[in-house]
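Notes for the one structure printed next.
What you see is the complex with one protein chain gone and the rest in place.
Chain naming follows the written order as A and B, and within any one chain the residues start at number 1.
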Amino acid sequence: MPDFVLVLLTGLAWVLMLIGCVFVVAGGVGLLRLPDLYTRLHAAGVTDTGSTIFMLLGMVIIALVEYQNPWIAAKLILILFFTLFTTPTCSHALAKIALLSGLVPIDENGKPILASPKLAKKMALSRKPKEGFEADDEGDNSNKDGAS
Amino acid sequence: MSLEQFSIAVLLTFLAVAAIGIIVLRDLLAAVILTGLYSLIAAGAFVVMDAMDVAFTEAAVGSGISTILFLGALSFTKHDQKPRGNDSWLALLFVVVTGGLLIYGTLDMPPYGSATSPAQTHPQLAKRFIEQSGDEVGPPNIVTSVLASYRGYDTLGETVVVFTAGVAVMGLLGLKRRRPEEELPEHAPGDTPHEPGHDNDRMT
Partner (left out) sequence: MFVAAVLALLATMVLTIVRALLGPTLYDRLSAVNSFGTKIMLFIAVFGFLTGRPEFLDIALVYSLINFVATVAVLKFYEYDDLGSGAYQEDDY
């Protein structure tokens, strides 16, 4: 392999790792700063998968170029494969069960988007979009602080 | 300070913070989740300290199985801790003295990564294990011969402890059924239909 290709690949690995670092720190800050469980879940989930993809791809390149060991690259790709399955599954399960337990998401003004925790549970159990639930409110407006 | 030592220090600080969190939290389910966090941190620290086998065990047992065992135990009780009464000063004294004695015991150990620890400087130990364990014990894997033969009584004791704990947990969990018979659901989607008379396997 010519030299400049090696340099180019190492530089690419550097860039990928640095992008991964930025994603990781951004995810941590988002996890701490965002106002609501669902937005935090976005910060945690998206940046987890994003940073994992970038960092592991960077390490794959280094394993192939610097160590020249395809087994390490295979292990890294296996890790990437499993993570891309498990992390979104966890986020999905978390969001669904949070909704099922009556935690109402809030909009950008901090107001809950559903009238009551009961509606959130109903929304979690059905496959209908959100609009179907603001209409058939069951009159259970007593508990509006589900998102606090 | 090298990056390795820095990482170990940071991870051990995380361990202390997570432990304090477990003590302070009243919600037992949250405490169980933090126990999983504790195991994750501990296993990370073990990896940094090059103890790969311990890290493997900590990851599989501490973070996976013991979380599930805690949850199984929680399903028999409530999720909230009972409000504590007056904490006794005598208990605090006892805990502090015990912890102090344990820390005093670690002072005799060689420091982490020491090249002059007795296991390293003993003239024949490593040589004998490497050269003669194949003839003396048999298996080609030296770690296996050390664990199962040279350190056999130690391993026997550990196995007895683990076996006793397993029997005790099974005895505790299998003592009584959780719900009365009539509150059990008929069957859930995906389950095999519930047959009366074959109810004993519901807890398994």
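Just so it is clear, a contact is a pair of C-beta atoms (placed from the backbone, for glycine too) under 8 Å apart; a residue touches a chain by one contact, two chains touch by 3 or more.
Predicted model only: the values in this text are computed from it and were never measured.
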| item | value |
| --- | --- |
| Where the missing chain touches chain B, by residue | 3-4, 7, 10, 14, 17-18, 21, 27, 29-30, 32-34, 36-37, 40-41, 43-44, 47-48, 52, 55-56, 59-60, 63-64, 67-68, 71-72, 74-75, 178, 185-191, 202-204 |
| Residue ranges of chain A at the interface with the undisplayed chain | 13-14, 17-18, 20-21, 24-25, 27-29, 31-32, 37, 40-41, 44-45, 48, 51-52, 55-56, 59, 62-63, 67, 69, 72, 75-76, 78-79, 82-83, 86-87, 89-91, 93-94, 97-98, 100-101, 103, 125, 148 |
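Assume only the chains that are shown with their structure count from here on.
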| item | value |
| --- | --- |
| For chain A paired with chain B, centre-to-centre distance based on mean C-alpha positions, whole Å | 30 |
